[in-house]
Every structure is written in C-alpha cells, then in structure tokens.
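What follows is a single structure, and I will ask about it in a moment.
The complex appears here minus one protein chain, its other protein chains still in place.
Residue numbering begins at 1 within each chain, and the chains themselves are lettered A, B, C, D and E in the order written.
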C-alpha cells in the first residue's frame, strides 16, 4: 500500500463503455475522464461492450438535435497517447455492425479475450 | 375540444407502472401522482407491467436501507377510491411470483387484456 | 390542438429534456398550443438558473425560459420533487428557511394537481423521460 | 485499507447515493479509510444545501456532510459536471457571474483529476450509479 | 393509437414490452436510443419484421442522424420523420402511450 501512495505508480486503467451515445451523457462525460486521465501517465485501455460500440459509429451528426458531437473526439484519442481501444466482437455482431462502421482503429476481440482484458486491469471505470 | 376544457369532464386515466421499487424513485413518486389525482374524480386504473409487479410484493421492509417504505400506500389506495389495479400475468409469472405474493387485491389479466386496457384508456401516465 | 408535456429527467444526463424541447418547438411551429410543461422527478432540475454549460453547448434551462417567454408557456416544477432535489423559488426559500433560491426565469413551483389538470384539459399529454 | 467511491447519480432518483453512503459508513466501521467520494454526472446534485426532503425521509445531502465532518472525508463535485447542472460554490459563483451559490457544507468543487487521483492512490475504487 | 419507445432494445426491455402490448394497426415511433432498434442485421431484426405485419413503424430522423445512421442502415418500410412529423403523429392519433 505504501508504494501505491507514491507519485510514480503506474496502474492499468480500464474504461468500460457500455452505453449508447446521445440518449444519455455517460459516453460523453466518460470521454472527458479519459482525456483528463491521459495526463496522468497511467496504462490506459478502453473497452467498448454492449451499446458502447455505438459510440464509435461513423458519421454521427448531431446538428438536428443541437447537442455536442463528441464522437469526433474518439479519433483524436491517439494524440493523447490513448491507443488501446478494444471492441467486443459479440456486441458488434448482435447489433448488425462491422469494423467498417467504426470511425477509429480498434482491436476487435471476442468475449473470452474481453474477459481477460477485464481481469488483467487494475482500476476499472464504468460509465 | 371546447368540452374538454370544462370542469366536469371525466377521462379514463391509466397509470402504467413498469419499474421495480427502491432502485429508483419512479414507483414512489408515481404513487404520489395517483394520490393527488384521486381528488380529481377521474376514472382511474393502475397497470402493473414488467418489474412494476414487484411494487406490490408483500412484506417490504426498508428499515435497513433507510428509505421510505411507501409500499404500505398501495393497500390504502382503496380509501382514495382507487380500486382498479391490474397486474399482467406474463410479467408476474416470468418473475416467479404468484397472486399470493402480492400485498393488495388486484385483477390479474393476460397480455391480450392488458393490450385492451391500454387501448381503452384516454390519458396514460408512464413512470 | 392543446398539448401537455411531462419531462421526467434533468438536463444533460438524459436526452429527455432535449427531445421535449424540440417537440414543443415543432408543435408551436405547426400551430399547436403548449398548455403546460410539467417537470417531475429529476425533471425539476431543468429549472435552475445556476447552470453554466460549455459555451459551445446548448443552455437547456435558458432555452426553456426563452421558449416560455416567447410563446407564453406555463413551466411548472413539481413542489414535492423540487423540495427533495433542492430546487427553490423565493417563496419556498422563505417557507423552508433556506438562504438562497435557484429557480430560473419563467419557471414556477406548484403541486402535482397541475399535472393532473394538464391530463384533463389538454388534447394530448406526452411524456419524455428515462 | 484506502477506499475511493464514485457516485454517478443524484439524490433520491436512484438508489446509488444511498448505497454509496451505507457502503462508506460500513467501510469506516470496519476500520477502513475513505480517501475521497467523487461525485460525477448527476451525482453532483448530491451536494446541494437547498434540499428539503419530507421530515420522515432521510436527508441525503446532509447525511453526506455529516459523515464527512465526522470522519474527515473529502467530498468532491466534478466542476464540469457541476457547471452543466447548476451546482455552484462561492468561487464558481463569482467566476460564472451567478447571483447565488447552492453547495452544502463539506463539499468542494474540483476537476476530474481528483477522480483519476482516487483511482491511482486508493486500494479500491468502487462505483455506484445507474 | 401512437406508441413511442426511447430505449435501445439491446439494453432495456421497453421495445419488447411495447411489441407485446401494442394493438394491431397502431403506430410506433422510435426516438432517442430506440432508433437502434430499426437497424438491419441485428439479433432483434426478426421481432421488428414480425411487428411490421401489424403495425406501422417510424423513426425520428434527427435522432437517427445523430447516431450516424441513415435509411441504408435500416430495415425496409420504416419511415423516417422529423420533429414536425412527430407532432403530426401525435395530433393524428387520439391517444399516446410512451414506453420509457
């Protein structure tokens, strides 16, 4: 415990995104956490599960509902050194989506691999 | 339309309750609407569908979570002349409940009858 | 036609208030009248004048105030729901001995009877929530 | 052990804040330390001092204030979430030119870095939400 | 009668319950996250196709567009309308049921 209270500790952070964008603010405000968190030099991964995969859908255009189109931020994550984006294959497929529908480069993994990603993480944020 | 603006109009009100109690406040605050609404001399029915059937479960005791035990109010509804309580059979059965589990007298109806109840209503409140 | 609108969620967290606003605006443009917008549950939080959303985002409470001002719409926060959640007008402030109020322009606090009345007196009552 | 708690929903509407409070209380009784309770999303609404729940009901914001007072717990409202939702402390009031503040005792407003820090510095971070 | 659903059918049971309790010849409008229910090739597509034999389906265009979807993403015979179309549906139908 002593060690964890020091400044230089690096933990494996996992952000689990399970909600569709726009219907609620969770996806948008989760992204704000990821951006701030990027400054803390932790080992960061993002997981997109269930309706969370819809966050990455290409060509979102919120002009007609007058909300912020935060979907553009996903493609900017790389600049913040947030590069490990994982999408669960089963979630994607049951929603009729393919990799081509996504706006950013991600690694598509199956449930078994997602299970391991979760287990190997140290601090998990759920939004 | 003219007629509807007058004082004496009686409409068929239906309160549709689809949420479990305690996890959210919807069931509780819906009941507050029913109680206030009872003073307006409308034709009132309550429908319990999906997790809404859990609202009527006997022997709820919120002492250990320190919230209000509003479940007692359901059995007092009769005093407010709110007497038409309908529970969907399919919702009850898929949740492992029977009529004996319920705290108040209700009419248990099947989906087909519930469909008709909804269709025959004029103003529907959803909580 | 006379419409009543029920909003059951607060601003920003859920799309409910956005959808209700865009519906109200379109209804007015189509020549209908909004009898009342009733804010229940967390919906009462739409009536705050203390919000400062980012400059490039919509200002949900102000947008309601402006629509109400322009089209004379009755915006009602449920008093019981408002008390639980800390939405206060000058009267409630005095009554509950608070040191501040936070209600925005054109909103008023009143009882659930106003919702029932909207159900009785309008041609259509539509609900937006979670 | 050092615990961090994240609360993502406001008072009363969801059980999240109740569960988080009872968990925090039990953790303290078991000899653990609450490093911080971070309120995000609608969770910031837990920090209002303007709520007046019915007398026979629990007072969620006051209960947090009292627990924090007694056990020296850091209660942090996310500034960005608070701005969207109208939660204001005296500093924010000045900065955003508001005419009132509404924050309860022992709560403070700060940035999301405080949440990340809780993730890094605690032994366990637990989330309560919808 | 007009029914609206606003929840993703992959996350919540609102659409399923609506389809169980909606009368034939009713109108169903999908708004907010419920527009995902109109997507083709999903694991609920068949439920929608079955429903279409008895009810008329609409989706709210602005919500569809916000989510990066368009006509090509959808099951056939679903009509895309804007907020004015939404208002018209409410005016045309004497009663409304909102499945939240």
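Methods note: a contact is a pair of C-beta atoms (placed from the backbone, for glycine too) under 8 Å apart; a residue touches a chain by one contact, two chains touch by 3 or more.
All values reported here derive from a predicted model rather than from experimental measurement.
Although it is left out of the displayed model, the omitted chain contacts the following shown chains in the full complex: A, B, D, E. Between the chain not shown and the residues B:29, B:51 or B:88, the one that touches is B:51. Residues 10-13 of chain E touch the missing chain (whole complex, contact as defined above). Listed by residue number, the positions of chain B touching the unshown chain are 19-24, 50-51, 54, 57-65, 67, 69, 71, 94-96, 101, 103. One chain of the complex is left out; on chain D, the residues touching it are 1, 3, 8, 15-16, 19, 22-23, 25-27, 29-30, 32, 124-130.
Just so it is clear, only the chains that are shown with their structure count from here on.
Chain centres computed from CA atoms place B at the largest separation from chain A.
If you lay the C-alpha trace of chain A over that of chain B, the rotation comes to 180 degrees, to the nearest 5. Relative to the centroid of all protein Cα atoms, the closest per-chain Cα centroid is that of C.
Centres computed as Cα averages put chain D at a distance of 38 Å from chain E.
Chain centres here are Cα averages; for chain B and chain C they lie 25 Å apart. For chain B, the set of residues touching two or more other chains reads 25, 124, 126.
The set of chain C residues touching two or more other chains comprises 1, 8, 12-13, 15, 19, 22, 41, 54, 57, 80, 125, 127, 129-130. All chain pairs in contact, by the document's touch criterion: A-C, A-D, A-E, B-C, B-D, B-E, C-D, C-E.
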